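Left out: one protein chain. Kept in place: all the others.
Chain IDs A, B and C follow the sequence of writing; residue 1 opens each chain.
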Amino acid sequence: MAVSDTPPRPTLAQRIMASEHGFLALVLAVLIVVLTLSADRFLTPANAVAILHQSSLVLIVAVGMTFLLITAEVDISVGASLAFGSCVVMAVMNETNSILLGTLAGVGFGAAVGGINAVVTTVLRVNSLIGTIAMMMMLQGGVYLFTREAVQNHHQLPLFPKIATGYVLGIPVPAIIAAAVAAVGMVVLARMRAGRLALAVGANPSAARLSGYSPERIKAVAFVVTGALTGLAAVILTSLLNAGQPTAGTGFELTVIAAVLLGGTSLMGGRGTILGTILAVLILKVIDNGIIQMRWNQDLQIIIPGIVLILALYMDQRRRGGAGG
Amino acid sequence: MVEDLATPEAPQTGDTDAARPTLRVQGLTKRFPGVLALDDVSLEVRGGEVLALLGENGAGKSTLIKLLAGVYRPDGGTIETGGVERHFASPADGLAAGIKVVFQEIALIEEFTVAENIFLEDHLAGRFGRVAWDEIRRRAAEIFDRAGFDIDPEVKVKDLSISQQQLVEISRALAHEAKIVIMDEPTSSLTPAEVRHLFGVIERLKAMGIAIIYVSHKLEEIFEIADTCVVLRDGKWVSTRPTAEHDHASLIKDMVGREITDLFPRSDRPLGDTVVEVRGLSTATGLSDIDFDVRAGEVVGFFGLMGAGRTELAKAIVGYDPILSGEIRIAGTQLTPHDTRRGKALGIGLLSEDRKGEGLMLEASVTRNMTLAALDKFTARGFVDAAAERAQAQSFVDRFRIKLARLDQPIGTLSGGNQQKALLSRWLMFGLRTIVLDEPTRGIDVGAKAEIFALIDELAADGFAVILMTSEMPELLGLSDRIFVLSGGRITGSFDTETATQEAILDAAIK
Amino acid sequence: MKTALKTVSALAIATGLLAGGAAAQEMPERIGYIVNYATHEWYQNVIKGMEDRAAELGIEIEVIDANLDIARQVAAAEDFMARDMDVIIMTPVNEEGVVPILRRAKADDMPVVLEGNPVQGMDVLVAICDYDTGYLAGVAAGELLKEEGRDTPRVMNVGLPLLSATILRSQGFMDGIQTIYPEAEMVHDLDGGGNPDRSQEVSSAALAADSDIDVIYGINDSSALGGLQAWRAAGLPEDDLLVVGTGAEGLAFLHEMFADGPFKLEAAMFPEMIGYTSIDTAVALFQGEDLPEHVVSPTTAVNVDNVTDFYSYDGESRQIQWDAVNALEAPAQCMKYASDL
Partner (left out) sequence: MPRSSSTATVRTGGAIGLLRQVAAHSEIALVVSLVVVIAVFSLASEYFLTVRNMTNVLGQASILLLIAAGVAVTLICGEVDISVGSIVAAVAIPLIAIMNVTESMTLGILGALALGLTIGAVNGYLVAYMRINALIVTLGTLFIVRGAVYLYTGKRAQADTAYLESFFALGNERLFGVLPYPALVAGVIVAALIWVMRHLRFGRRVYAVGGSAEVASLAGFDVRRIKFYCFLISATMATLGGILLASRLGAAVHTSGIGYEFQAVAAVVLGGVSLAGGIGSIFGVVLGVLILAFVANGLGMINAPTEWQQVITGLVIIAAVALDSLKKGRR
């Protein structure tokens, strides 16, 4: 039954804490204010651009991962797939001298990895945590069977480095790509049928199936989308490094997952937003950037996100009234 | 028997003196946010007595049981066993005070053996907490021998039937020398033979001087087994009388507080074409060789006891489960098994018995829950029209009188009856023509039940084909036009409602 | 590694081996190499050098990649011992973490050649002088800037504090550049993890804080290139920038050098040469020759004008020019060791 008695009007602070993204926005704002006051070069256009630049790779993959976690699955193989993908991108471009084909190959490779993850999860019914750890191992080994060393840029196409280092109206191209991906993700999740089905499958797969949808199919799409976005990130990474790097992406999966969870997406599925993910990625990258700006020890770059993650989940728990997470 | 089961070192505190109640509850009160779940309830039960605790859903039965079990702590009142006032901090305290509750949701560890479950609380552990496996096995076998239970103590609980699991729970009571055994709806999942066996067990427990509180709403059972009836309503005590002084009508009147006359309306239901044809259906879930037809405008009831195959049949004919052989035709078109999308396209859908597990998205809004199946209706080029969605949801809220504060509140905050109406709306919004209802009134209070019965009647009158799976005899007889009885995954009887008798139906159900 | 340390050049060993022993004495049949990180181009080329030399001498070589897992490295050494390899060559994942396994190898009479970094209790080490390498590059960088008439340079060091070798390189570079510009300043001291993606990321943040930089020094080519890519991503002008890489690991630095950009200097460390020398040292150790504790492999700073003396380059591949590399003089002794840190 609906709660009948109206509680006393909450204070502004209470409302911020209780709103879906208020807490994250507050953290981000506090971080920015504190860093601006303590590091004189923090709030500069150049630094803002740098933060956007650094956020873009994580954000692109995190958008896919948000969908995947919403359907109650996870993909640990994105870091390894990013590295392998970047080698594929550069190898194909060297072979074909075509940025388009290289990009398609990268996205296609990522989507194929996602497809295999989907089959392992939905057909072979392997828990996706385990299945994608195994996929990570296979990709890490497999990339060295594909290439023993970094795939260098032999094509020297002038446009290629611009993917990662170019600017449009003063905004870095990767940030524009990431913004576009996030915007599409936001619309799909909030406004479109596909997003609603992802939420439904995560919230109650049996209910979704009884309502005439195939949870397997929806999960498979989420896997493939996550994979394809990883492939897209690989294209940008390849351009950024001007090489295909088999060693890249170590720990990338944990950063992405940490960001998505920090953004309020539930590990159990059925709940999550792209806006939360965006805020979380920005928080993590502002912390990263701030530590260098403050010339603090760089090792804090892995300690502080850990603390923030646990704290955020704790706050979330409190907000939801202590229900088991 | 009592002496046999008692271990020598356990002091006999609770005397079996009939004059002194084994359990005395006085003025027990329990408050939840916004609800007074139990209000000043008192009762007494003596050794060798079976006390029936009756009441509709929400009457306060389960709150009372949980207070006695030590799951909840009371806000007022006292609990005494053996003449000593008890304060339970946990279920273990309840058991230590001699109260064992056999919950409807069996509280056993499935992966453990029967013997280990019986001694789950302490594992008969000796020094350093070492589990006394041999002793556990020996004592379990001993308890089974004396109680006459046919269970292998070495078998894992997950391999037992529900009734056997209940016996294991009762054995736990015996192992702990419980003086009071509380059974919460113990027969809801049992076959009649198993019910008979359980009653035998209860007789033996009585003979051992154990006090039994028997919670049920099946009146036939009450008259057969109970010595005393305590009726609760809306959290309050209503009456305590010897069973002999009650008849059906008086019990119902105490429980409901009014005479329910028009529970099952029956409108004129014009029969249409045959929309469901099932032939030779067999499944891995235990159904074999099922044949039946359903026409538009009729309610076909399937009766069966627990494990008879009702839910399995429901899931097979909507395309949820795979099938082994046979065919299912909906409106003349063959249904692809194990593909609910196909079933939905053909206009058949299931309202599951398991609301939480298979129906609700608890954290999602009422609107989103209602529009899940019909999402395509609000979708243009992939985009969902939220305004149209809300408008549609609102119209169903109005039509079914769903009580809520806001359309965007989480559906988990609604009552069971309102949740069920919202889930029914999910299918009606989609525009289904054939609906399978599996235990549609489970866990719903009596007022909401009546509304749902009226709705089902309305659907049939509108030309829906309704397939009703139920284990409730009144519901079956009150709603159905035709009746099939399932037992062991087969159809063991078919009746026209006019000519059907409860005896004949039950007879078919236990075949 | 005190003053008593005897050091000879790799060339001397190679010559000695060819002149004296090879024909007369018994050759090892199987050599096992445990590389710390086979996926790095540097080690790819070390392995290439080893394989070439082993093939010349008719020795079978097996490589196990510890992949930066020190425990796996120890296990690999155990496996090689169980398989009765004749000599083990090892590039430690961590200098401190292989002390016990070296002791066990000694107890087992298994000859071990270390590559890269000195370890307590070792027989022999084949390595470049890291400090000297950085120092030479620092001097060359200072001279180059002086020629252009530039002011006191501000340096961004894309370092790797994880390893003593890479700390030495960064120190050497600053000490070297300060011989020309005593006031030269290290503005950013970064941990780029030795890989390009991390280097790129930390460099962008640092450049956002302070982009008034004249020199980017990278402790390897990946770090230098990561720093350069961050510079480009920040949209900064490349005209007055000098990038100095270290290692001459693969093709990437050649691409950049011939692209006529800011990547003008490279502290070349000739990994092929190290592989080559490691095999020769392993053979000498197997044959019981008297070896110095530290066999130095030569390094030098190269620029676009003289790089092709050492590596032929056709845009797709490179080939080491042994004559020029062999002609380099290795120092008798390094200017600074890890133990001096």
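The working rule: a contact is a pair of C-beta atoms (placed from the backbone, for glycine too) under 8 Å apart; a residue touches a chain by one contact, two chains touch by 3 or more.
In this text, all values refer to a predicted model and were calculated from it rather than measured experimentally.
> Quick one: which shown chains sit in contact with the chain that's not drawn?
A, B, C
> If the hidden chain were put back, which of B:36, B:107 or B:345 would touch it?
Of the candidates B:36, B:107 or B:345, B:107 is in touch with the missing chain.
> Out of A:87, A:120, A:163 or A:282, point to the residue that touches the absent chain in the complete complex.
A:120
> Which chain B residues touch the hidden chain?
Chain B touches the missing chain through residues 69, 71, 90-93, 95, 103, 107-112, 116, 120-123, 125, 128-131, 133-134, 137-138, 141, 144-145, 150-154, 156.
> Contact with the hidden chain only, please: which chain A residues?
Touch set of chain A with respect to the missing chain: 76, 120, 124-127, 129-131, 133-138, 140-145, 254, 257-258, 261, 267, 297, 299-307, 309-310, 313-314, 317, 322, 324-325.
> Touching the hidden chain in the full complex, which residues of chain C are there? Just list them.
Listed in rising order, the touching residues are 38, 62, 64-65, 67-71, 74-76, 78-79, 82-84, 93-101, 103-104, 120, 161-162, 164, 191.
Here is the rule we use: only the chains that are shown with their structure count from here on.
> Name the shape of the chain contact graph, picking from line, ring, star, complete and other.
Per interface graph, the chains form a line.
> So, comparing each chain's Cα centre against the centre of all protein Cα atoms, which one is closest?
Taking the mean of all protein C-alpha atoms as reference, the closest chain is A.
> When the C-alpha atoms of chain A and chain C are each averaged to a single point, how far apart are the two points in Å?
That gives a centre separation of 36 Å.
> Would you tell me which residues of chain A are touching chain B in their complex?
1-5, 191-194, 196-197, 199-200, 203-204, 206-214, 270-271
> In the complex, go through chain C and note every residue touching chain A.
Within the complex, chain C touches chain A at residues 38-41, 44, 190-191, 195-197, 200-202, 204-211, 222, 225-226, 229, 232-235, 250-252, 255, 259, 315-316.
> Looking at the complex, which residues from chain A come into contact with chain C?
Per the touch definition, chain A meets chain C at residues 39, 41-42, 44, 46-47, 49-51, 53-54, 144, 148-150, 152-154, 156, 161, 164-165, 167, 172, 237, 240-243, 245-250, 288-289, 292-293, 298.
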